[in-house]
Structure formats: C-alpha cells, structure tokens
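Right, subunit A next:
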Amino acid sequence: MIFGIPITGQTITYFLLALIIMISGVMLMSLQKVMHMAVALGGVFLGVAGIFILLGADFLGMAQILIYAGAITILMVFALMLTQRGDDTESPPANGWRVGGALVFVVLLCAAFLYVLRGTAWPVTQSAVDPYTQPSVVLLAQSIFHTYTVPFELVSVLLTVALVGAVVIARKEEE
Partner candidate 1 sequence: MASLWGWHTSALTGISFLGMIIGAVIVLLLILGIVSYLIYFERKVIGWMQGRIGPNRVGPFGLLQSVADILKLLIKEDVIPTNADRALFLLAPVIAFVPSFMVLAVIPFTATHYFTAGLNVGVLYYIALSSITILGIVMGGWASNNKYSLLGGMRSAAQMISYEIPLGLSLLGVIMLSGSLNLNQIVAAQNYGHVWFIIPQIIGFVVFVISGIAELNRTPFDLPEAESELVAGYFTEYSGFRFAFFMLAEYVYVFAISALATTMFLGGWSGPFLPSWLWFAIKVSACIFFLFWVRATMPRIRGDQLMGFAWKVLIPVALFNILLTGAVYEIHL
Partner candidate 2 sequence: METQQDVVETPASGTAPSAPEGKAPATNSAPPTAERAPESAAPAVPAPDTTPPPAPAAKPAATAKPAAAAAKPAKPPAPPDPRVVAATATAEEIRASIAAHLGADAVEDASATKEIPILRIAREKWRQTVEFLKDRPEHAYNYVELFAGTDYKDYIEVVVYLYSTEHGSYIHVKTRTPREDASLPSLTPVFAGVNWEEREVYDLLGIHFEGHPDLRRIMMWEEWNGHPLRKDYSDFENVPSREGGQY
C-alpha cells in the first residue's frame, strides 16, 4: 500500500502504461521532427490501448491499436513522407519566461484535474466485467445490435452519406 493504493499486478501495469503515455505525450510535444512526433503519437495510442485492455475492454483496446496505432499513424506518416523533407523548423530557444509560464500552467492544470476528480462521485458498476466469463465483444454486440440498433444504423447511414459526398466532391475537383 503506497498512498492508499494497493500494489498489485494491475496497478503496476497501470502505472507503466501511464508512464508510457506521458513520456510519449511529452515527446510528441517536444520533438523537433514531424516524423518523430508521429511515431510518439503512435506510442500514446498504444498506451491508451493498454489502458483499455487493463479495464477489461479488450475489443476496444484492439480496435484502438488497429485503427489508431495502425491505420491513423501510418496515414499520418504516409502523408508526411509525401511532403518535403527538411522543413522541420527550429523551435525558438527556451527562455526563462516561457519555461516558467509552462510550469505554472501545468501546476494549475493538475490542480484543476485533481479537484474535479476528487469532487466527482464516480458510479461504480456492480458487475465487474470478467473477460473470461463474459466477453466484452458479446456485450458490445448486444448493445449495438439490440439496445441501440436504430441509432447505430442511423450513424452508419450518416457515414455512408459523408463518404459518398466526399467522393463526389473529390470527383468534381478532379474535373
């Protein structure tokens, strides 16, 4: 027990993942080259996926890896490869005001987060999802295809319309 948190495999994993996300996030902001930033972003996505899996949402975690860490990161890298190299502008040198301002901002932000987190009464689910007895895939499928069938279908129609619209616009520009 450290700071009232039990030391279990789960907590260790959680903190490791949190560390990965934070480091990747900081790198994402501080690295010089756009390509490196994209890779750091991939690290953030992977860490988030790990958190999802830790919380028993394994389907969501895998979807996160597949779509965000896989497809979206690669899409960004792909787009960066097509653009010109060497236009990575040097960021202005850090001076005292900047660093100080950033520190103050971070402290204020952390305080605000802490206040909100502490002050909210989080709902606790009674039936903790056990990945072995009740796969999250089944739960997800039931809520999508039984409980929320109509909204789901409406969303898919919306997406199809958006897709067709995008194709039409792209065609127009081609001509």
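One rule holds in what follows: contacts are C-beta pairs under 8 Å (C-beta built on N, C-alpha and C of every residue); 3 or more make two chains touch, one makes a residue touch a chain; residues count from 1.
On the choice of candidates, all candidates are chains of the complex that A comes from, given by their letters.
The shown structure was predicted, so the numbers you read here are calculated from the model rather than taken from an experiment.
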Of the candidates 1 or 2, report the single one touching subunit A in this complex. 1
Subunit A to candidate 1 touching residues, read off their complex: 9, 33, 35-36, 39, 42, 46, 58-59, 62-63, 65-66, 69-71, 73-75, 77-78, 80-82, 131-132, 135-137
